[in-house]
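Just one protein chain is left out here, and the rest sit where they should.
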């Protein structure tokens, strides 16, 4: 087949670089268009980017001249637009692109909580893709906007999916330790975070709470029915380069044995695996039995960054059904670019059925 | 008055160095004896220690020749023995010293949970000092052993004290981010922790749970009555040099307004402050209102390392009475050497009344 | 005496904070005016600054309302203006201030190499202060501009002064490892420097070479006669918070025994010490004999940040007279704010003789 032409907006940032890394050799997609900030328009990508990933920047990508990142700038022959735009500018551009008829798959936060915008973590709520019909009806545009969740939520909800197959929960308490890359390539000054922890990330706790509830909702007649449990979130920034670690406590609604939970976590697999999507990890959840795992430096590349890694799964209180685990995921891959690409694959094969 | 002669066992470690830093100019105490490992016996302190604190090693201390760290080695003219011995050797030495009649104030973990051994966080449970009578009766020795809590517990229980003045709690969930110095001067290889998090610290979760319950017990007829709430603990190691950060979630037993809690935290003061003990911080709890505090690098020296710093105090769920805060404390000062010294001061002035 | 009123321009940056830390309790000076970027004009200092130093921001300073940082904004009652302005805006403001008659003592780089602008490292070339006469004659203004050297140069030239008392040198080779704070509070993104080294700092090698030659020049009839040795510089950025480490190799013009050099380094003292200036460290050079010193974390506070610390002084080649040493200095103190303040003291007491 001819490859599908994709654009990447926000291509020089850290998520943009992850898009390029994963699209450069993608079996279905071909990078057709790159854009970054207005100042870098016209420059060669190699001259505009501070490339920070370990695989070298592919030579053919390096030579692409950057286009503009306004909606009008994106050429018509592009099929899918991946957006890694900063939140401040994303909304207008993405809406305009959808009006122009593009399929926009976006890592930016605006619109994530809108009732007609699918917020997809592919293994968890692929069926929410069907909100697209509602979107078309309501917005009246030919295009599509699909969002991937914020990084912490992507990791969290994937870890919850198999457990919620066994029992509902009463409440969830989570403390996160989020890496530097989550603030963007140049978002966090070194002097502020080195030998330090910042126990606050703007808007993060709100996002984790509300995006989690949306993703875990049941879709019923094009409406999402939220689950009823409570979520208590504290988000912190720690001096680690990549991947977020999350300490999760659940009060389960009914008694489930630890063995059963571990069994369910270990065997978890979902539609992306069954469809054999190119970016789907063979094991979305990797369970470690060593007492001191997961660890960011050792586990951030698991499943090429698309698997989450769980450890320290313990029942802390059998009477009260308190379950605790620690989960780690690669924030710029599973929590951003990789997730977007997996959504694109899902959209084409599962929703449109064109591949 | 003549200064009271003290010994420090385990003097070359990081807690040992903190003892020296704070005892070198202490108004009541005079360092009489230093000991470290058997190999360093006889060496000058300056040649045996890798001094890592910012105030330079005082010259007169530097010239002291190290003695042995067996109980027999400690000279009779010593009044108080501060023990920063590693757990593996502490038990025998400390028991023997108490038999020989010494007052042992110890940072090591053995015996902390024994019913007749006071485990003291001075502002929180100074009255537990009265367990000494039970100890004398039960052990039949002339000496005394008093323990300070493990670092995380010292910080946690101090933060809980004012809240428990207002209401009991139903459960407490805590996730810690503990610094490198908590593993000792040479306890943690750099290659394992740099750009990494280790989500497990040996024995730590057990200690935090059980020491917290002991410290918060009510003393009644020489018996400790434990409080009934549940504690769920996850302890992690992060790449930060000094001070532990703890994210705490409390389910309060009854509704208390956030204002009231903040008021109580802000005005907290206790016996060590009233007695004006030399090592007591004027404000044991410092409340920060900035959204991104406490931070290890900025707050670890608060109150000369003896204050804890609280921030992000929020009611996460008014219906369920869920309170969340973040607390930071200097693990080798408030959580170790400084706490031991404050205990010694309390013992002399409050318990013995000799100063 | 009445305190001398000073202004600080660029007060919210890391050098600005160092100025405040050292001027808040200064025996001669009183902070009268603070300014930062145009956006923060009118704000209270506490609301405009991200205070990152360990001594808490003094309460009375915190409440000062920020003024503008244009030359016109500085009130007439200010006696001395300390400038920590970014290079891009410093030139115009400082020239204008001098025209208005202010004494400007500046940490910014423009004008440093001008023949009539004293570039002063107080212990090294206090006599260059006399270039002020040339400045007055040439510029025709009532004010004065005096510069402190760039951070690396301040440390380097102080270390060279005692050696040049013994012999000239043929060449100097230096490799620097410069800390994060040298790039300013927000100048260096964490993702770029953590677990990394950047072997290049913009303009730094040029500055070190040329400022060193200017500072070490002989003043003769209001002209500076440059020394004739060669300087080879490589500047790198390393993941360390504060203080620069410099590895220096000198080819001495004549044989001098290592003992003599060590003796001269150890006893070095200069005019600021003799005048007992408030900011002058009692020992400007601290010589360490341990094989593994100086170290940034242990030595950055030496002499309250105003001393440099030398170690590893060795003769690498007796035939060729190659001397090697490692020197460390606090870049934002000795290399910036502290140096400026010491210059101001020197100017008042030595040059003007008014104190």
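Order as written gives the chain letters A, B and C; numbering starts at 1 within each chain.
In the analysis below, contacts are C-beta pairs under 8 Å (C-beta built on N, C-alpha and C of every residue); 3 or more make two chains touch, one makes a residue touch a chain.
What you see is a predicted model; the values in this text were computed from it and never measured.
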item: Identified contact with the non-displayed chain, of B:241, B:262 or B:355; value: B:241
item: Touch criterion as defined above, residue of C:225, C:258 or C:316 at the omitted chain; value: C:316
item: Where the missing chain touches chain B, by residue; value: 14, 50, 52, 180-181, 183, 185-195, 239, 241
item: For chain C, the residues touching the chain missing from this view; value: 171, 173, 175, 177, 195-200, 230, 232, 234, 236, 238-241, 245, 247, 249, 291-298, 311-312, 316-317, 320, 322, 324, 326
item: Absent chain, residues of chain A that touch it; value: 51-52, 54, 194-195, 297-298, 301
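The criterion applied here is as follows: only the chains that are shown with their structure count from here on.
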item: Cα-centroid distance, chain A relative to chain B, in whole angstrom; value: 42
item: Junction residues of chain C - those touching two or more other chains; value: 52, 194-195
